[in-house]
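A single protein chain has been omitted from the complex, and every remaining protein chain is retained in its original position.
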Amino acid sequence: MQKDLVSISEISKDDIELILDTASSFRDVLRRDIKKVPTLRGKTVVNLFFEPSTRTRTSFELAEKRLSTDVFNFSVPTSSVVKGESLLDTVRTIQSYGADYIVIRHSASGVPHFIAQNSAASVINAGDGINEHPTQALLDAFTIREQKKEIKGLEIALVGDIVHSRVARSNILCLLKLGANLRLIGPPTLIPNTLPKGIKVFYDMDEGLNGVDVIMMLRIQMERMGKGFFPSTREYFKLWGINQERLAIACKDAIVMHPGPMNRGIEISSEVADCPQSVILEQVTNGIAVRMAVLYLLGGSKNAE
Amino acid sequence: MRNNEFIIKSGFIIDPSQNIEGIGDLFVENGKIAGIYIKNNKKDSRKNGSLNKEIKTIDASGMYVFPGLVDMHVHLREPGFEHKENINTGTRAAVNGGFTSVCCMPNTNPVNDNATVTSYIIKKAHEQGVCNVYPIGAITKGQKGEELAEFGMMREAGCVGFSDDGSPVMNSLMMRRALEYSKIFNSPIISHCEDLLLADSGVMNEGTVSSMLGLKGIPTEAEDIMVARDILLAKLTGGRLHIAHVSSKCAVALIRRAKEQGIRITAETCPHYFSITEKAVIGYNTSAKVNPPLRTESDIDAIKEGLRDGTIDVIATDHAPHHKDEKLKEFDNAPSGISGFETALSLSLSLVRDGVLSMKQLTEKMCLNPAIITGIKAGTLKQGFSADIAIINPDAEFTVESESFVSKGKNTPFAGWRLKGLSAITISGGNIYEWKH
Partner (left out) sequence: MWVLKLMSKELLNTKDFERIISRIAHEIIEKNKGTDNLCLVGIQRGGVHIAERISAKIKSIENVSLAVGSLDISLYRDDIGMKKSQPTVRRTDISFDITDQKVILVDDVLFTGRSIRAAMDALMDFGRPAQIQLAVLVDRGHRELPIRADYAGKNIPTSLHENIEVQFREDGLEDKVLLIENAG
């Protein structure tokens, strides 16, 4: 493994598999009564969040604490960033606190790369702009593997706002590396016009869901509405929302995923969200295990001679 | 240093304004060009007796002698952004790149949208500049696209063209008025062609690389649509339109067709648009963030063809220096622009080596044409004109080290490049400056 995890595009299939295998062991740790291991005691992790996030930050924080690191959160509203400090100065300050890891979320693409180049700490991308969200893709792959044993050859559909979704981008890169067959379903305004080879695009949800093993729903961001991406949530749900009837078009044992937080009644009906085929809550637990694995595996590279 | 009299000996002199191309001597007296003697043509415009005296000689054998380069699109940042560049550093950087006349864009603070700012710039250039500085005035007050600026007063104060560079005039009616009104002064309207609404908040060319990096793209159509609009408005009004920094294949085709139809239009491109592609952005390299954005190989090919066939008249630098801290930022938040003075000539000379342009064509695009478009007395070696001369060593090689730029702006995507050809000696108003790096 490299020093940092900034993108799926920059890691190999072997690295992805090592992370997923290691995450299995951490998944076991999370099943114990004592869910904490002393592995990274003495290490300091800074969660540097320039964008509001509850889920991802909580998941990282739990992963960090369960590995016995010292955690501190540096988030925008309380930081000096609002006072006009440059990103580089913020990073240097954090470096001076003695951070071994920086977990970074930022609204601008490429910021994790920037920090990785300017810091000795291991940098983990927790979402940058519309670029990538690698740990989400890894936890999704982990969840799929747990449910379906092997990812290679699976028919996987990503549904919704692909073009603005870092979750979708990282998932596409990750699942392609692992040999899945991908389909993108959504309105043409939300599907990128440049795509890697071999990906099928469907504007018709029913057609796209036919024969899929995994349905990954993406969150619709309300601020997209009224900007011409789609006319209304009502129309969106009618055309691209997932409900029981549509779920029946997919394979019998198809699983439904969602990175959360869900908009019930907009991209996913409550019945589907809560049905046995939904693995949405497993994704949440797996997220901790995968992030523990990433922290563990990156931790070894820093002091290497 | 000031030399009242000297001779540049045995250089290969190219001056398209007089159709001169050949090895010869160039005489300078009191800061003016005193004459040219071309050996084979037996063309001798020396004043009588000037060879008889013992005078200082610059040996230019093996070198090209050009009129000092003219750059009709630069940002000197003064007033208002002196931390990025000022008139002194900017003109010194220009001279180091072989330029002796530069036209500076109005996006300063305050904006150069009135005669007072114009006069201030000219006065400053007089005091602190080392080459000729010709301001470009704003098209609209505050470059806001709402009200026409005082073209007449600015023209009188010394502006040689009008542009809202950086903040394109989105309102077609306003652009029409500008093209109409400027006809009185015979000054070009220099258009930064970008449909801001279509560009949205894009930060690089839209395509495979933007998709790979997850950066928001600007489609090439954002440029093309505005080029098309402005051509149609130029046709409608008969105004003089100059298209700034052409970067796309489609824009080249549109301009070519407009010229075929006899529409009054000229165009420029910049070295980065024929030297590098969007791939330079990979790694979130903010020094490759520029507007219009770097495009693709096929755009480069079209730009070169446009230069070759005369569709594109001018190579300008769009020298846009920024402070180091401003570029050392999130890609989305870093300002656009490349510090271009000190690499432009070398990059452009590669067009000659690659057979895209003849040396004479290069001289036209970097000296004569921009002078004609802006109506300034430059880009020529005619007798009596200011001694603005670039003595070019076509074989000298150097590695680009941004830290050794004379310009305050170290923002270049060419850092580390091995370049060939430079202005070994630049003479500006009779003053001699040697290339430094």
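Lettered A and B in written order, each chain numbered from 1.
Criterion: a residue touches a chain if its C-beta (ideal position, glycine included) is under 8 Å from a C-beta of that chain, and two chains touch if they have at least 3 such contacts.
Everything numeric here is computed off the predicted structure, so don't read it as measured data.
Participant: Using the touch definition from the header, name the shown chains in contact with the chain that isn't displayed.
Facilitator: The chain that is not shown touches these displayed chains: A.
Participant: Would you mind spotting which of A:I104, A:V167, A:A180 or A:L297 touches the chain that isn't drawn?
Facilitator: In the full complex, the listed residue that touches the missing chain is A:L297.
Participant: Of the residues listed, A:S12, A:S25, A:Q117 or A:Q221, which one is in contact with the missing chain?
Facilitator: Candidates A:S12, A:S25, A:Q117 or A:Q221; residue touching the omitted chain: A:S25.
Participant: Taking the full complex into account, find the residue in A:T39, A:N118, A:N210 or A:N263 that is in contact with the omitted chain.
Facilitator: Touches the omitted chain: A:T39.
Participant: Touching the missing chain, which residues of subunit A?
Facilitator: On the subunit A side, contact with the omitted chain comes from 1, 18, 21-22, 24-26, 28-29, 32, 34, 36-40, 43, 296-297, 299-305.
Following the convention adopted for this analysis, only the chains that are shown with their structure count from here on.
Participant: Indicate the whole-number Å distance between the mean C-alpha point of subunit A and the mean C-alpha point of subunit B.
Facilitator: Chain centres of subunit A and subunit B, defined by C-alpha means, are spaced 46 Å apart.
Participant: Considering the complex alone, what residue numbers of subunit B touch subunit A?
Facilitator: 207-208, 210-216, 283-284, 325, 328-333
Participant: Give every residue of subunit A touching subunit B within the complex, in rising order.
Facilitator: 9, 86-88, 106-111, 113-114, 128-132, 166, 169, 192, 194-195
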